[in-house]
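Take a look at the following structure, please.
Only one protein chain is missing; all other protein chains are in place.
And then chain A:
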Amino acid sequence: MACYTANWDPLGEEAFYRKFELYSMAWNLKEDLRDCLVAAAPYGGPIALLKNNFRKEKSPASRPLLEIYSASGVPLASVLWKSGQVVQLGWTASEDLLCIQEDGTVLIYNLFCEFKRHFSMGNEVLQNHVREAKVFHTEYGTGVAILTGAHRFSLTTNIDDLKLRRMPEVPGLQKLPSCWAVLSQDRVTIILLAVGQDLYLLDNTSCSVVTPPGISPHAGAYVQMAVSFNYYYLALFTDTGSIWMGTSSLKEKLGEFSCDFRAPPRQMVWCTRPRSKQRAVVVAWDRRLLVAGNSKECIQFVLDEDSYLVPELDGVRIFSRTTHEFLHEIPEASEEIFKIASMAPGALLLEAQREYEKQSQKADEYLREIKDQNLLAEAVRQCIEAAGYEHEPETQKSLLRAASFGKCFLDKFPPESFVRTCRDLRVLNAIRDYQIGIPLTFAQYKQLTIEVLLDRLVLRRLYPLAIKICEYLRLSEFQGVSRILAHWACYKVQQKDKSDEEVAHAINQKLGDTPGISYSEIAARAYDCGRTELAIKLLEYEPRSGEQVPLLLKMKKSQLALNKAIESGDTDLVYTVVLHLKNELNRGTFFMTLQKQPVALSLYRQFCKHQELETLKDLYNQDDDHQELGNFHVHSSYSSEKRIEGRVAALQNAVDEYYKAKNEFAAKATEDQIKLLRMQRRLQDELDKPYVDYSLHDTVYGLILDGNHKRAEQLYRDFRIPDKRFWWLKISALAEREDWEEMEKFSKSKKSPIGYLPFVEICMKHHNRHEAKKYAARVTPEQRVKAHILMRELDQAADAAIEHKNENEMNLVLSKCTAATDSSVVEKINRAKAQILKK
């Protein structure tokens, strides 16, 4: 480990930089990078190359080749470029490749070179051609900025929500600016451009000239500019070799560096990290790399090959034909521990642990030294943090081992940070593997979040690894495994070489009943790919009918949708499908379909009952449901017919249907109803009183009330009203009419079928005790007690009950007695009861 700091280079007093190899590239490039259009996505993303792009002859044999590689140079996909001239490549935040053509068309490919969609940057761009373009990322998403042949800028801040903005003209601009950059300040996207010695700031409405503070008047013309990853810092390179560094707001100068090379650099990028001590700029020429900060000294590297710089959140990636390296400022914790002769607690702890492994007592000395200063917890923290910054698993391990060792001597050191770092490093090492080729640093990983990392693995179709990581990190199934399996399935359905059965089976095998899986989403994807049969098969696995039905309808599988809706028990779904079917099918087929589905049929009947009465009739007709047809006609005789003739006709229809239904009773009853209706109509005309729609009972009652006894008698005979009921009816009506004479006559017309107690009751109801008495005499002996009670003759009632020796009757009388007025009766009965008991 003595050589650990061998690749450290100091920059000024404060900071060290190091450059180390991430991968040796697997791509076996034959071309020089300078001959290709290159785009590398940040956060260790993929690299796109467009070869042969610059050749002028356009024979089919020399068509450009678009290739996409992982950061380790493993080929992911390639495709012959058959579209127009490409000016610029760039990656979106979701790792889609943007190919910006000269005509302003932007084609979007996924990282497997599969075309997704395209959009245009507008007519103005189409006419004047794209001369230069830049892809940039802000909080709004991925944006594209275009410089046209007319020296005008056009941009969009979010390609997913395309709003084109044409920037104002730069006055007097006759040639292309020497360099330009996109800035994002306070959520506003602006363009900074340099023309000779002048700097211009373009915002939505205006163009203004700016001057960086503290720049030497002899600095010369600007030839290159660089904006930092987070848009905070700006660097300007002039043709005198001077580098100005400051904030991108142009309010503050951070430093200046003057270098010996005046040639315009191929690339210039910022190399910073969160909480940087030193903010530096990396400048690349063909064979030279220079790191410059606010210091007189700089670090220089020789480049053996064409290299390409990719600025990252916490450093710069540099790749060439053979290698891929990372250049960054040494983080504090690492510096403390590894700096030569460091006495920092972390350094001592690392040493202690090494001695401990050697079984040397020096371990104790080191440990004591840390503990004496009360810095053991700090030491552990440093080791844990530094482990995160290390790329080599061996170094990570030794630091973590030291931390673990130190922890043993601490009470209550919270274990979370240690455990979390171990887990995260395990994940990072797995994805850094060159087969996977995502060289994320700890800081980038934290910034990106695990969810996005999983998305990226899914995008690369690395499903098993993604699932392993989910399981390893114990993410909830909902946000973890399920999501990945669903993505996998959506990919799987696009594999056209496999049969529907195979694919459906394979998907179900893997997904099973994993909670949170939406089979309908997968099915929708299959349908989008034109695989309807597969979609149907997949929907079979969808447990939520609510999800199945809409898609089935969309696929025009209405019958199946109906089955599913019925299975779900959700009647609203059934209704939805039924009404859909109704519009889709002709009436005959529609009815036939319903016929097979009783549940749907009954619901549709309900619907028709409220919405489409005529259809309801057709439905019953189709079923030969004569009973319901009869009911239907009865219904319409009330609800839709107003004239008597119409109502009679409707009722006659009902009669016919009831006969067909072999419902003799209903048919006869309805015939009676017609008879009654006609008769009422006649009565109404003759007597000039409303009779229609009274019941038979009320009609007869009304007639008697009006003294039309003959007509009443006629109805009684015509409709064969039972005697008992007619007698009740007649005496009630007569009593109401107070026609006591007629009542008496009637009572004597023949022997009353209801006895004479009702007469008593009805007279008393109309407070005619005198009349009541007449009938009380004729009441049968069994009912005499009741008659007396009705007439409030409790004394006689008691006598009758005593005479009958009937205890129930006696009790009945008793219950009617009130203590205050009827004490003698009570006494009488009690005596009688006592006597019965004695016997």
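Keep this in mind: a residue touches a chain if its C-beta (ideal position, glycine included) is under 8 Å from a C-beta of that chain, and two chains touch if they have at least 3 such contacts; residues count from 1.
Keep in mind that, in the parts below, contacts and distances are computed from a predicted model.
Out of "Phosphatidylinositol glycan anchor biosynthesis class K", "Vacuolar protein sorting-associated protein 33A", "Small ribosomal subunit protein mS29" or "Protein AUXIN SIGNALING F-BOX 2", what name does the UniProt record list for the absent chain?
Answer from the record: the omitted chain is "Vacuolar protein sorting-associated protein 33A".
Would you indicate which residue among A:L676, A:I704 or A:M743 is in contact with the undisplayed chain?
A:L676
Based on the whole complex, identify which of A:K617, A:H635, A:R678 or A:H709 touches the chain you can't see.
Going through A:K617, A:H635, A:R678 or A:H709 one by one, A:H635 is the residue touching the chain not shown.
Specify the residue from the set A:E31, A:E357, A:D572 or A:E686 that touches the hidden chain.
Considering the complete complex, A:D572 is the one touching the chain left out.
Just one of A:K251, A:K296, A:R474 or A:H610 touches the chain that is missing; which is it?
Of the candidates A:K251, A:K296, A:R474 or A:H610, A:H610 is in touch with the missing chain.
On chain A, what residues meet the omitted chain?
477-478, 513, 515-516, 543-545, 567-573, 575-576, 579, 598-599, 602-603, 605-606, 610-611, 627, 631, 634-635, 638-639, 641-642, 647, 665-666, 669-670, 672-673, 676, 692-698, 719, 721-722, 724-725, 727-729, 732, 754, 815
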